[in-house]
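Just one protein chain is left out here, and the rest sit where they should.
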Amino acid sequence: MGPQLHTAVLGATGYSGYELARLLLRHPRVETPVLLSRSAEKDSRPDLAHLYPALSGNGGYPMEPFSWDLLQQRGVELLFLATPHETSRALAPEALARGLRVIDLSGAWRLKEEQNRAVYKFEDKDAATAAELTEKAIYGLPELHADRIFGAPLVANPGCYATSVILALAPLVKAGVIDREKGIISDSKSGVSGAGKEPTAKTHFVSVADNLSAYGVFGHRHLGEILEQLTLHTAEFIFTPHLLPIPRGILSTIYVHLNRTMQSHEVEGYFREFYAGKRWVRVFPTPQLPQIQYSLYSNYCDIGFHLAQDGRRLVLVSCLDNLLKGAAGQAVQNMNLMYGWKEDEGLQ
Amino acid sequence: MGPQLHTAVLGATGYSGYELARLLLRHPRVETPVLLSRSAEKDSRPDLAHLYPALSGNGGYPMEPFSWDLLQQRGVELLFLATPHETSRALAPEALARGLRVIDLSGAWRLKEEQNRAVYKFEDKDAATAAELTEKAIYGLPELHADRIFGAPLVANPGCYATSVILALAPLVKAGVIDREKGIISDSKSGVSGAGKEPTAKTHFVSVADNLSAYGVFGHRHLGEILEQLTLHTAEFIFTPHLLPIPRGILSTIYVHLNRTMQSHEVEGYFREFYAGKRWVRVFPTPQLPQIQYSLYSNYCDIGFHLAQDGRRLVLVSCLDNLLKGAAGQAVQNMNLMYGWKEDEGLQ
Amino acid sequence: MGPQLHTAVLGATGYSGYELARLLLRHPRVETPVLLSRSAEKDSRPDLAHLYPALSGNGGYPMEPFSWDLLQQRGVELLFLATPHETSRALAPEALARGLRVIDLSGAWRLKEEQNRAVYKFEDKDAATAAELTEKAIYGLPELHADRIFGAPLVANPGCYATSVILALAPLVKAGVIDREKGIISDSKSGVSGAGKEPTAKTHFVSVADNLSAYGVFGHRHLGEILEQLTLHTAEFIFTPHLLPIPRGILSTIYVHLNRTMQSHEVEGYFREFYAGKRWVRVFPTPQLPQIQYSLYSNYCDIGFHLAQDGRRLVLVSCLDNLLKGAAGQAVQNMNLMYGWKEDEGLQ
Partner (left out) sequence: MGPQLHTAVLGATGYSGYELARLLLRHPRVETPVLLSRSAEKDSRPDLAHLYPALSGNGGYPMEPFSWDLLQQRGVELLFLATPHETSRALAPEALARGLRVIDLSGAWRLKEEQNRAVYKFEDKDAATAAELTEKAIYGLPELHADRIFGAPLVANPGCYATSVILALAPLVKAGVIDREKGIISDSKSGVSGAGKEPTAKTHFVSVADNLSAYGVFGHRHLGEILEQLTLHTAEFIFTPHLLPIPRGILSTIYVHLNRTMQSHEVEGYFREFYAGKRWVRVFPTPQLPQIQYSLYSNYCDIGFHLAQDGRRLVLVSCLDNLLKGAAGQAVQNMNLMYGWKEDEGLQ
């Protein structure tokens, strides 16, 4: 094994950033990551284990105030941005200019098409550089873009919902068997960690427990990613997220009409072929369906389906852990690919 | 106020039966109901408050062994069957023959069409009487059939899922504005009490908590009711139930394509018109959507919607408490209508 | 029935205030309450049903900006304060001076002893009046002080934890059978609504779900009430609250050594005697123990116990709904007593 990679995580106090720190701390090919906080005072070095006591007991994990000098001092080669999209949009260009590679967990660099990017309302200081980077950034869904992730300077880690939807649909889109005229629907449900760590009326325990609610109907930010990656038109796809009374996990129930009559084994065949050799997607043999519990605390995306007796209508179910395959685990998978390592290093 | 009605509940130990007992115990127009159990020993009279201590503190609620003689002795006029469908199928004919009226909470009498009834595999001893009763039975969805419920001898109380779906779609079906070719989808989610009180691997706390799962895809028993009541063909409708980690409540997210371009206020208009004067349906002003919490412990069915910008695609959300508007509350509402009382007597 | 009472609720947007509003809205002896908010703009009248959609469907419930003039205009006789204790401390004196009666749900007026009051750090403008009122205020635990609540101008509604502990211990303290030297312990567990509606890191769903935590050990505000009402010394009592992953409900497990050997029926006898005729306490026959579910959505406090084989050590379990018997329900019970009505009016 060669020398270890030097990495840094900016935003390790959020749910995804914390999971990422945990994964990197035990990854066999990376040094102890530099944990960065933009809010840390210059002379204080608050410990991540203080915020997340689950981490304690094995020495300290001091958070350090972010600066480019510090990154250089520590020889950081790969910077993970677990930051709000505005911050990622501002920092990534300079990181690349300084020769760092970047995996960004926000929505800052996921979208090519302007009308999709519009929902983020980016205010780029240097619009030309931003536009250039937008082109250069690779959408970090390893099952679709592994080749381009290897060697990429900037990887845009996909959204959690988007991962669950795109992976369930990609084999059928590629096979060209979907009747797009009739519309594709993803009814998706997520645990509360997907809403972030900020305490709000919406994330209060009493608001979420014993409840279920739909939100962001026709207007969720992950919609654009899904459309772009699957080359769908707005009118061909409906995405409805719901807030589940569980801490983590996503289940998407996806409805598709086929453009020709099929049998279950054919459908399963498309999935098995598409995901042959893909370490982190499990195709369930019909009629077994994935459940959220099965993929929790793992980097798997699980996919199953039922075909109607008419052979035309398909219900797909896709599950993953929003903090792992939906965020930090996928970021590590992307790192593995960027550096030519095995896809499951540090993720088993 | 006239004399009080004499009622009996068979199956008061199940979740729906218990809720029904509670409602009848405080209903201003009915006598203390006779609580019946088929498993009660002849000389024991187990107390319902022993099984449900929440009920204790106000005297006893003895369960009595079921017999036709007992019903006669007590002057029972209306019999509620909160029993498995086979039992309801066997008992209802005799009850009617003895001059009782019946509200049945099972699936025994909900369906007219044979292919739909097939899923229940009824084995009627007296097929002719059963067929006759099947014709006579009224589907007890008050917002659709109030006129026919008044005076009906046998009311088939709808399924919980079916209530949430039919009420959300009926105004649009009646208005003829749905593009049925593109298919209607109901992605429905229910709390665990909907799966009944029997302990199974599926209802074990550890199986349900921190989880979500789809089940009964393309094959749930409530499908037939929905098709019949909305006069839909099998190929026009997909229904996918899911098991939520909450004790009670249903949310259905329903996807519809319209056959002409509409504006939100038009859609809302159809609902407001259809439900004008209906005490137990709340139409939410768009863009507000119902959540499960809002209707828990009430007899309301709440309905809201979002219309896509293209004015063609509609996402409906419908919520109710599966034990009340989805079972016991609706049964009481049906009783109120059968006897010509106000629809909300005993339900406020 | 005589004329209806005119009431007002200040602070109806909090969890307890909302429950109180709901109870008053259906109370047979009170007019529709005036709902007051200190934050409401003068010309806006935000609707309580907008904040709590469960309330919608029966007309509006406008919140009005608080002013003494408004109370006078509306002929309000009884003011409920569901406000922070500083606010209650400031407003109650003026309310009484203006001839209103007050039921205060905060900790402002519960304590006589200065060292107990010290934890609240009251800063009274008019210390003399405050001291006088402190003497005059009645601790509104109806099972202990019904006589004094009748006619009282100012009733201090007890804390939720305190209610569960005091009711479990009062019969034994009165009987003088506790070995206080060995210490009394209450290990209490509460649902999250007890922590209030403010979103904080502590009430975030992800912090609470799949978790249990102790807090406020040796330092919880309700400690003083318990000591005073049971005439215990600090060294005789330990109180440890815990945050449960449920929305509402309290269970206190209480440990007592007896100063003489007893049998279960004797212990039960003390409870049955003490609570004879008390509408809202249910004494469970040993060995049955209450559970949180049994008293949810009711005004009951449930009490049960196990006696060790040695006849000396007693484990008591006490349950209630923190928003009802622990707050709003008890406030209504106090109102009923203040006006000489039946104790369960509007609470059944």
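By written order: A, B and C. Residues from 1 in each chain.
The criterion applied here is as follows: a residue touches a chain if its C-beta (ideal position, glycine included) is under 8 Å from a C-beta of that chain, and two chains touch if they have at least 3 such contacts.
Bear in mind the structure is a predicted one, so any value in this text is a computation, not a measurement.
Q: Can you say which of C:T32, C:T129, C:N259 or C:Q291 touches the chain missing from this structure?
A: Considering all chains, including the one not shown, the answer is C:Q291.
Q: From the listed residues C:T32, C:T240 or C:N259, report the one that touches the chain absent from this view.
A: C:T240
Q: Touching the hidden chain in the complete assembly: which of B:S16, B:S193 or B:S252 does that?
A: Once the missing chain is taken into account, the touching residue is B:S193.
Q: Spell out the interface residues on chain A facing the chain that's missing from view.
A: On the side of chain A, residues 26, 53-54, 56-57, 210, 282, 284, 288, 290-291, 293-298, 300, 302, 348 touch the unshown chain.
Q: When the complex is taken as a whole, what residues of chain B touch the one chain not shown?
A: Where chain B meets the chain not shown: residues 15, 192-193, 197, 199-201, 203-210, 245-248.
Q: Identify the residues of chain C touching the omitted chain, counting contacts across the whole complex.
A: Residues of chain C in contact with the hidden chain: 181-183, 185, 187, 189, 207, 209-215, 217-218, 234-235, 238, 240, 242, 244-249, 251, 253, 255, 257, 287, 289, 291-293, 296, 306, 308-310, 312-313, 315, 317.
Basically, only the chains that are shown with their structure count from here on.
Q: Turning chain A onto chain C with a C-alpha fit: angle in degrees, nearest 5?
A: About 180 degrees of rotation relates the two copies.
Q: Look at both sides of the chain B and chain C contact and report whether the same residue positions are involved, with over half shared, or different ones.
A: On the two sides of the chain C and chain B interface, the residue numbers are mostly the same, over half being shared.
Q: Of the other chains, whose C-alpha centre is the longest way from the centre of chain C?
A: Relative to chain C, the chain with the farthest C-alpha centre is A.
Q: On a C-alpha centroid basis, what's the spacing between chain A and chain B, in Å?
A: Chain centroid spacing, chain A to chain B, equals 41 Å.
Q: In whole angstrom, how far does the Cα centroid of chain A sit from the Cα centroid of chain C?
A: From the centre of chain A to the centre of chain C is 46 Å.
Q: Using mean CA coordinates as chain centres, what's the gap between chain B and chain C in Å?
A: Taking the mean C-alpha position of each chain, the two centres sit 37 Å apart.
Q: Using the touch definition from the top, which residues of chain C touch two or more other chains?
A: Correct list: 209-210.
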